[in-house]
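Below: one structure, written as structure tokens.
All protein chains but one are shown in place.
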């Protein structure tokens, strides 16, 4: 559909100090009302950004911001019927990357099963498959490797109502399914895990992306079993229990068809190399 | 198992101004570690209360409180192996009962599907079944009546891994299942709904209980499709997306078998009568 | 994809005495081996017919016939790698239409749950929804009307791994889903029901079709909740427990992608009108 974004090549001598991201989102609104949009980077990130929301006639559409967990910002727009266009650009500093401690409240909430991560159903499966791995780090790396090996990345192979059992059984999925499966297995072993939507420089073809944060020895660590982009140049958008919490659009009275969107994301001064065996964290 | 609690009889001339509740909880801990317990009434309620946590040898066990949504308080105990006994008593004022407004953040979070309330899967079903009802109030009363008529209350008919589809299909369940089904149908129609564990004076046999709060014209309203106890003398414990968020015990490193518990709850000066066709709210 | 087949218009003065059907089936074989094909009309039908099976090079491919329940004939082909083309034509007499008695063995086998018809899971649902209807005829007509009203016909709305719960919950489906849902509800009420693939003159757009036979007062009656074609000019192909038994292609060592096919079916002297409130039977 869209022009292929010129891709960056990773280089082992590079580490990213900033990322520049943009998205143009077209929402086909069929019922006027409020619609929440998740495109802005997390509130705690150092950044310059701009957001515009335009109605079918090109005039600005009223909107306001709503804050959620871990800096998640949704923008609630008063959507008129017709195509609404949301344009978002940001340049984000990636300079420091101190692992974030897991709070006690987070440790509880993100260990619970959720809509697409029915971890309570696979506790025995996880114990059998990963029970021999000792320690948080070995387990999370083992789960990520296992998911990477078992699944093949196939756009269109799952639907939005599929939970983590679909990729487990069918061996197929997209980033959402990889993230749900990793999240589910971590929680089934008692490890808190949460779902994070990100901009991912280096992803090819460029698209929206989703990864997992897992509590490893008391801090949040970043897992991407797809291995489709380097983790250290990713930029956090929304954080939640699973894909339900950070959907690109959520109807709040207004209703719309599936949005179309075009994403770009680049890292500067260049794209780093990612070693899947290394523990890294997301800002 | 336990002596039947002397039951109160409802009287149409009575309204409850306070409730006295207690629970004795026995937790068979098989793996030492932290376990969260949900027995305390919500933090915003005017109350006197006492909590004790004793180990297998009768000595006090360290614990601390953790706060969550809508006054939910979990007590995290450093559980030793063996039977841990938690005793909680409270007398709670029920005097005022102004409906609580639904915040914008709540309106978004509680409209999303969750582990036991896969509302995204039944949107068409809900539209067919309840689409003719106009307005929030008619819809929520219609859903409550429908659930009450369709389901029969049968202890043991469902398991802890069953979601709201189980009572829908099998026509059986306990309070948890009634609450999940009502919550699911409300969300499927776009109405925010949340799951609330409560003490319920008048419930017979006395037990832990669960109900639903639904956003009706901008305020939270209380639904109990079981109709097993009057709503206006119920006392809020935990509030969350579904039963996963407010389980009586949640392992946080420690592990235990199913807890046994004995609950009492009475209303003073007496037990009110409940009219299911009336909209009421929970403190 | 294909030229729209010229459609017949139903006329209330017409009853069909014969039907002429044809199918051209292209099977993309990626693993050489045996593949069973279900295109031939049932063995007890009075007919003239021809079948050809050609390999990628246009030469004939070996095949033989295998008989199953109620005249079902599969043709097992020794498929080479590449596109295999199966061409089938038949003209079938529809003259007599005496309802077929339900045997005792059939009454047992077709009352059992099957892969896509988990009737054991919806017994209570069926009892609640249809329990007031008295007698086989009222029940089967009630179920067919209910399914017709609840579902909308939407190609692509379900996948081949969906069972009858998918159309029940999502309110969408194709002929396969309508047939699975009707079959499931009938069995849940204790009524034997079986799945039948048919050629359906008058269907628009012309395609493969599937319907249900239900035991009504001791004889098999034909239900088509889609109401997309007159039942009395349909021609039976395969009969089984559900879609698994009568798939157009089934791998038996050989493997292939999804077949593409082009179907035609016309009734002579003309297309009858169908009254959904009437009980009719399939030859």
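Just so it is clear, A, B and C label the chains in written order, and each chain counts residues from 1 on its own.
Note that in this section a contact is a pair of C-beta atoms (placed from the backbone, for glycine too) under 8 Å apart; a residue touches a chain by one contact, two chains touch by 3 or more.
Predicted model, so just to flag it, every value in this text is computed and none were measured.
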item	value
Of A:105, A:138 or A:169, the residue in touch with the unshown chain	A:169
Options C:95, C:112, C:138 or C:258, residue touching the unrepresented chain	C:112
Residue ranges of chain C at the interface with the undisplayed chain	36, 66-68, 74, 76, 104-105, 107-109, 111-115, 117-118, 120-121, 160-161, 190, 244-245, 250-253
Residues of chain A (touch criterion as defined above) contacting the omitted chain	121-125, 127-128, 150, 165, 168-172
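Everything below uses one rule, namely that only the chains that are shown with their structure count from here on.
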item	value
Most distant chain from chain C, judged by the mean position of its C-alpha atoms	B
Approximate Å spacing (C-alpha centroids) for the pair chain B, chain C	48
Where chain A and chain B are represented by their mean Cα positions, the distance between them in whole Å	32
Of all residues in chain C, the ones touching two or more other chains	none
